[in-house]
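Omission of a single protein chain aside, the complex is shown with its protein chains in their original locations.
Chains here go by letter, A, B and C, matching the order in which they are written, and residues are numbered from 1 within each.
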Amino acid sequence: MIVMDVAALQAFLARDFAQVAADFVVERAEADGLTLRLRVQERHLRPGGTVSGPAMFALADVAMYLAILSRIGPVALAVTTNCSMDFMRKPQARVDMRAEARLLKLGRSLAVGDVMLFSDGMAEPVARASLTYAIPPAR
Amino acid sequence: MIVMDVAALQAFLARDFAQVAADFVVERAEADGLTLRLRVQERHLRPGGTVSGPAMFALADVAMYLAILSRIGPVALAVTTNCSMDFMRKPQARVDMRAEARLLKLGRSLAVGDVMLFSDGMAEPVARASLTYAIPPAR
Amino acid sequence: MIVMDVAALQAFLARDFAQVAADFVVERAEADGLTLRLRVQERHLRPGGTVSGPAMFALADVAMYLAILSRIGPVALAVTTNCSMDFMRKPQARVDMRAEARLLKLGRSLAVGDVMLFSDGMAEPVARASLTYAIPPAR
Partner (left out) sequence: MIVMDVAALQAFLARDFAQVAADFVVERAEADGLTLRLRVQERHLRPGGTVSGPAMFALADVAMYLAILSRIGPVALAVTTNCSMDFMRKPQARVDMRAEARLLKLGRSLAVGDVMLFSDGMAEPVARASLTYAIPPAR
């Protein structure tokens, strides 16, 4: 069951993360996972035109954050406590990237999930990430 | 394409890892992944009867190792260089565990994959792992 | 400030982890870190005589667990939630290993630390690990 859909998540981003909201498009938000697109801009690129590591980290992190919020609503102040990423292939130059996030555990105080990152036009994943979020107790 | 099937992998374990071969049963070996069962014994348990962290680490590590060998054959001396695990739920007491491993990258010198660990009778994963193996250059 | 010293930690191991207590010797427990020795036995070895990955995982995990208990006492039922390990060098054959653990954060609900693993007679580390433990709320 999700409590925030694509439109609600996109509106949340625009309101609370105005600085980066324009970079991200929520494409899918369902009980089994969330798809987030990074609209690649010049500032996301490394020399050579490939997407930088920090931009991929941001994509994975935001995707998991929204996957959690889609299930528990916009109230929670969840924070990333751990992120482990494997960078496996060079992304395509100057094309968008897509994150496929899924929650593996949504506990009272910790949420764990993994994210696969794809470059438009490549079948095989560019990177994978696993993330843990701490969820503060409800007040 | 796999070059070692279930029988070949099980025979490899018996020959090269005699100490632990009896603990593991290769249940499936296909291009898209491998399933390995840990036949839980007393020595795998923590007080309380749940499977220990090191036993789960071993299960994930052997599953990924066999997934690599199923694709490149028994020659290679692949070694684990990184393993990141999230322990999400307490396994069931005194029941077998199952690893579902998939290769995400099989490069010339590095292989990367992830593994989901399940306790018999539980639908949700007990743990997840991502592993990197270094593959030595062919001689 | 530590609340359990070397003798108290060793006694705790003997009482609560009787199965593995004989493998481990607490050599140092101070506010800034803990040293734990693995008395390498036949069952810790891989073919070729080097210490296995699961045995190194166990060494790192127990070292961090004891480092936490040295600070908060034997009551807590702390559980590992994440472990990320890098295996960097082949350990020496048939010699003991030593873990140097340090706590980087001891919060109310999460503890984070890192561990360096050494093989007797080698100056450079064999492996490193970072671990997170969840600490259940006091009752």
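Here is the rule we use: a residue touches a chain if its C-beta (ideal position, glycine included) is under 8 Å from a C-beta of that chain, and two chains touch if they have at least 3 such contacts.
This one's a predicted model, so the numbers in the text were calculated from it and none came from an experiment.
Of the chains displayed, those contacted by the omitted chain across the entire assembly are A, B, C.
Among C:10, C:35 or C:84, the one in contact with the hidden chain is C:84. The missing chain, though absent from the display, is touched by one residue of C:15, C:39 or C:105; that residue is C:105. Note that of A:10, A:35, A:81 or A:119, the residue touching the chain absent from this view is A:81. For subunit B, the residues touching the absent chain in the complete assembly are 81-82, 84, 109-110, 132, 134. Remark: the residues of subunit C touching the chain excluded from display are 84, 86, 88-89, 104-105, 112, 114, 124-125, 128, 130, 132. Residue-level contact of subunit A with the missing chain is found at 16-17, 19, 43, 46-47, 52-55, 57-58, 61, 79-88.
Convention: only the chains that are shown with their structure count from here on.
Shared residue numbers account for over half of those found at the interface formed by subunit A and subunit B, and the copies are therefore classed as meeting with the same residues. Centroid to centroid, with C-alpha atoms defining each point, subunit B and subunit C lie 23 Å apart. In whole angstrom, the spacing between the mean C-alpha positions of subunit A and subunit C is 34. Residues of subunit B in contact with at least two other chains: 84, 86, 88.
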